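Handing you a structure now.
Missing here: one protein chain of the complex. Every other protein chain is in place.
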């Protein structure tokens, strides 16, 4: 039997395959297909302090090997989550990580304090990289001081595992990664979506109500993989790899580049079973390569 | 008859369809398929002061809807170009734009001075965005001071049309565009390739000899389009749009976003006839939309 | 929580109905779950170089004995075109069953079903499932021309068929909302159900509201996932933005911000 367990700081995952925030709802939707406990973890839909309607329709556009979204963090707010969703999902046998989003540092702190009370949520993912909201999100994530400030202040009130989600829309992502590591982040996850755009030539209008949106899917995989590799070589904290992962080979590539855990995002829209196939594919790979522990893959790129 | 003529500063193109540097050789290779004079222009293969062998093999990897390259500016140097290539191509009835690359500002100046002597080359494209060479290239293109310095110094010695080619590997491309506009660039072209990576999971090695390389092709189109739109709204000089253009609709999208001229790059590897089909497709679009001049498309996005 | 599946079906038949519509019947090796009119499937488009996401289509017919279901596909763009080239024996992957169905009519209800374009599929399904005597069911189908009309004469067993076409080449000339069954006495119906293009849905909703008749419409917003996780397919409602794929695609018009 191969051992698929991995650790992120002191958070243990039964396998390295998790689902990306905003693409797996609150894990309940996955439960309609299969037991969420088959996966290492679920990064829940981005949550804010107050209810948010999100952006106007249309919010998505298909692109070559990918898609744009401009959801804009639609959610019912943290209190609704705590009262109505958390009780339903808290006993899933998997890691549930909440993805928090603020317009101000105070928002992040207030959210974190509420999350602190939830015993079955052992980790938080600070989203400082959403390209689809005016108020904040990416504004924090694209400068070192912004990223540092959010990380430092949340760290003061949060003792469990704190993962900071990085934006790829920067000149040097290792600078941001090092900055948040310096402020006490336990892990960094990357990448969020790339700021992008689609136009309908015939109607001469943007395809999204917000003009620009976030690009995800296999199209971004080579850039995301490069960033994960750079960051894994620049920081000591573990890295969560995200971006266009469609199958086990993709997941293994991210792990070879240095990711301890991977998130499957857009792929699930094309086939909700992909995450399970990835778990199987990693097991199969380990057997073929005579590996006992999945940790042998992590950072195993040979130069 | 629709009018396809466009101007970039005082450089006139018979139509807005040109070929991207590094993907059309020195136009001679295109002449083996059709008359290079059918296109608006040809941005010639990146040229340096001295002969360069480029990077080791393997230099390319296929990716979802795109490819990575790590050519590393292989070329025989400007003198070889002047003596052996220029005489053969100089009378093609199209705009020939030379793409120059330096490791130092002095390199750019020396190259430009030599190009100045070539009567049939009425424009220069300063590549400050090649992700595949250690010595310089992108190093200039990702900071405002670097971009400004090269632009300013070359401007001093060059009176014809100077186009600066921008890197997409930056937090805010409009800052760089405004910086080079401020130093006298007549136009900006964007984007060059995205720094990216591919790994072979089975052999656990990078697919490129250089580990990382540049991503091009339709995968990058939505990001490139967003950048062209942002830059066209930020500067007054005309913009050359590049990135994943595969057909007339793509070209028109870039023009609607604000590009005066577009470059076709990687698409030509999949079908060398694509540029001609784009010219036809633009004509057809103009007829369907009752447009007399192609300038009616440029910046015509309706918000 | 409603159980959903990702299942490979085998194409039994791909029948060209007219120049742009195809009826595709597919068969599963597994027993089908219960499926109701208004629900849909999300179909993988294989071997298409420029298509990344699945495409949603309404379920048209279900045969629980034969383990088959059918869709009526109208060619709109690249994905639907590719799909209509599928051949008997080919494999096709479905995520299903998705969405909520129409509210079934009560015994003795008089109902009007209105389908436009590819919206005919769920209307015919509902007519069949309604369990009402034929005289209580009017079905009104609208299209551009007779060429675009899906021939459904076998449904005359379940409903009174009426046609509207923009050029008058079949049935009454004009839009469905100009058809006599619609304009004569809308209040005579207890329930109106509609599926079709956005413009048609809004026109129907407006009249139904005025006449104060119960009316449900099925929406076709752009979707990425189809099962409620991406929040791309939203429609503004009295309960805020709701997902067409899970809260719909069927909505009572009084819920919509139209």
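Note that the chains are named A, B and C in the order they appear, and that numbering of residues resets to 1 at the start of each chain.
Just so it is clear, contacts are C-beta pairs under 8 Å (C-beta built on N, C-alpha and C of every residue); 3 or more make two chains touch, one makes a residue touch a chain.
Computed from a prediction, not measured in an experiment: that's the story for all the values here.
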Residue in contact with the excluded chain [from B:29, B:153 or B:172]: B:29
From C:29, C:47, C:87 or C:135, residue that would touch the chain that is not displayed: C:47
Selected residue (touches chain absent from view) among B:8, B:49 or B:71: B:71
Residue, one of B:131, B:217, B:258 or B:281, that touches the chain absent here: B:217
Where the unshown chain meets chain C, residue by residue: 46-49, 51
Absent chain, residues of chain B that touch it: 22-25, 28-33, 45, 51, 53-54, 57-60, 62-67, 69, 71, 74, 217-218, 266, 268-273
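Just so it is clear, only the chains that are shown with their structure count from here on.
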Chain whose mean Cα position lies farthest from chain B: C
Chain nearest the overall C-alpha centroid of the shown protein atoms: A
Between chain C and chain B, distance of the C-alpha-averaged centres to the nearest whole Å: 48
Intercentroid distance (Cα basis), chain C paired with chain A, Å: 36
Multi-partner residues of chain C (at least 2 other chains): none
Chain B: positions in contact with at least two other chains: none
